[in-house]
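Removed: one protein chain of the complex. Kept in place: all other protein chains.
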Amino acid sequence: MPIPLLEIRDLHVAVGEKEIIRGIDLTIERGTVHALMGPNGSGKSTLSLALMGHPKYTVTIGDMLFEGRSILDMKTEERSLAGMFLCFQYPSAVPGVSVANFLRNTLMARHKGQAPLKPARFKQLLEESIAKLKMDPSVLGRYVNDGFSGGEKKRLEILQALVLQPTLSILDETDSGLDIDALRIIAQGIEAQRGPERAILLITHYQRVLNYVKPDVVHVMLHGRIVKQGGFELAQELEARGYDPLIKQLVEA
Amino acid sequence: MSQLVIDTGIDRSLVERLSAGEPAWLQHARLAALERLNAMPQPDDRTVGWRRTALDGLDLSPPMPVGPEYTLTISDADGKQGVRATTLADASLSGDGTLQAMLEHAHIGRSVSRYAALTESAWQAGIFIYIPAGVEVSEPISIELHEGSYPRIALIAGANSQATVVETHREAARLSSGLVDMLVCGGASLRYAHVQECGPSTAVFSHQRAVLERDARLITLNFGIGGRLARNDVEVELQGRGAESEMLGLVFAEGAQEFDYHTLQGHRSPDTRSDLLFKNALDDRSHSSYTGVIVIDRGAQRSDAYQANRNILLSEGARADTEPKLEIEADDVRCTHGATVGPIDEEQLFYASSRGLAPDDAARLIVEGFFQEVFEKFGDARVTEALRGRVSPHLGRIGAGS
Partner (left out) sequence: MALKEQVLVDQDYKYGFRDETLNYAFKSRKGVDHDIVEQISQMKGEPQWMSDFRHRSLDIFFSKPMPAWADNELLGQIDFDDIYYYMRASDVEGRSWEDVPADIKRTFDRLGVPQAERAFLGGVTAQYDSEVVYHSIRKDLEAKGVLFSDMGVGLREHEDIVRQHFATVIPPADNKFSALNSAVWSGGSFIWVPPGVHVDIPLQAYFRINSESMGQFERTLIIAEPGSFVHYIEGCTAPTFSSNSLHSAVVELIAKEGAHIRYTTIQNWYKNVYNLVTKRALAEKNAHVEWVDGNIGSKLTMKYPSVYLMGEGARGDVLSIAYASEGQHQDAGSKMVHAAPNTTSLITSKSVSKGGGRTTYRGLVKVYEGCDGVKSNVRCDALLMDPESRSDTYPTMEVDAKNVRIEHEATVSKVGEEQLFYVMSRGLSEVEATTMIVNGFFEPFVKELPMEYAVELNRLIALEMEGSVG
């Protein structure tokens, strides 16, 4: 067996005193797309932020391994440099820092000790990615997420993923709040992150994005645990019947 | 400094006479206040904070104590709940340590005002209002002052109590200097309105000091339409974690009226919140000066403070000064302030005119709207409806000149 790209073992995560994630096991192999579904408040975003090492989220029990190595002691930026990437549900604004400057800096962080990308190649990469996402090139001069609409923020998150080319993309509700045209474009951006050596963890409340990005495995999360796993048909079932029958079934069990 | 003692007429023997029959601690507090008074010179137009206040023709020397004459209303139902009012002199004899602690240390505030010290040494009788723990007062408690040079009020809102208190000033003598001390105990919620409708030649001073314990909530409103000169110092100390303060001010000034308001939002504990909105509309040759400071102590993390002073100038001769200050020593805070001075917005005027309103009517309507936010934030319509009625005849005179 090859070493999985991401392995989560009996993970418990707390915010302050409150335990939000209460024992999760999840393995993601290279070349796969996993969907993590669940109602609001089930702990999906907590998992994504804990994976990225947000200081407010404490891992109390369990482990997370990226490429076979525990990331618990790794700083946020080290996880990023190792190849993990989070598309934030609510990305922060960084006023005064242009998108181009921001991307140049994040790329430079990945080329420590080596020659960074040549300016021409960098420009080309940006232009291609911007075209792919049908963004206005003027976005490069705007300040990161400062005064961006919800849809613009989502696109900027995907743009960063296209430029940084992470091994593992974690997308936290990147599909929410988008109209159908925007969703199609974003989905293409997500599709572009597929690859034999790469993997995607797609966190979503709704099934509709999965029509564009077909997952190999669907996990359902409730009250901080993964309660069900299946294929694409599980997502379709949830879409048709909602989370209530599942919740009821679990309560009865 | 001995000259000043003669100058004020308030001397040690007078204070001792006023203090006859009071417990020793209270007499000490009066004498200490007298010492502070004597150490501070009579303000003139060169004194810091008074430089731009027109003091011509005003006699600000301390009068000999008279009064107070007042009407105090507590509903029968609330009386039955244990809400009580006595003179401060009587209350001080009851041996309640809370009152003693409150009155002994009250002056340790930020602004050491001459007139607060004066009142603290020369007050007579005083008013003490006590709201027992857990009591929800059903009707606003009302204190109407008709006469009195040094009215002093102490107010204790017991733990988890709820009350609205309205203090109305109608003094018409040359000078009145009031002092209010409030203690809002843990979880209590107090609304306090200071309504100033003094006579046109009165110089009226009011010093209000509040201490908020844990999770206490205080809403204050300083409503000013009277007096020749009004100087208010409103100091709120957020001592307990989670305490919240809303400070409101409303001034309509006309003729040669002078309003000089000073505020303090003191964040002394973490997770405290304060909001301040002082709105002034100034007509004729009136002048307003606002000086406010937000202080966030080291360690008062997650404090949230806001402060806004808005001034509308209704006449060519009206003047406004504003000095909103911040002193921040904790980093995990949210603190914003803003101040504006200007005439009525031209677009608003145009809009109202386009609906057929004459300029003065339009101005009246817009100023009413300007004040509306303050009334809404106070949140007790029983009080604000009456106040709206008090200010409205003044608004009717906009543009009339005087």
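Labels for the chains are A and B, by order of writing; each one numbers its residues from 1.
What we mean here is this: a contact is a pair of C-beta atoms (placed from the backbone, for glycine too) under 8 Å apart; a residue touches a chain by one contact, two chains touch by 3 or more.
Quick caveat: nothing in here was measured; it's all calculated off a predicted structure.
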{"item": "From B:Ala33, B:Ile153 or B:Val333, residue that would touch the chain that is not displayed", "value": "B:Val333"}
{"item": "Among A:Ile3, A:Leu72 or A:Ala109, residue touching the chain not depicted", "value": "A:Ala109"}
{"item": "Of B:Leu60, B:Val341, B:Val367 or B:Val391, the one touching the omitted chain in the full complex", "value": "B:Val341"}
{"item": "Absent chain, residues of subunit A that touch it", "value": "52, 54-56, 75-77, 79-81, 85-86, 88, 91-97, 102, 105-106, 109-110, 143, 160, 164"}
{"item": "Touching residues on subunit B - with respect to the absent chain", "value": "48, 52, 298-299, 301, 311, 313-316, 318-343"}
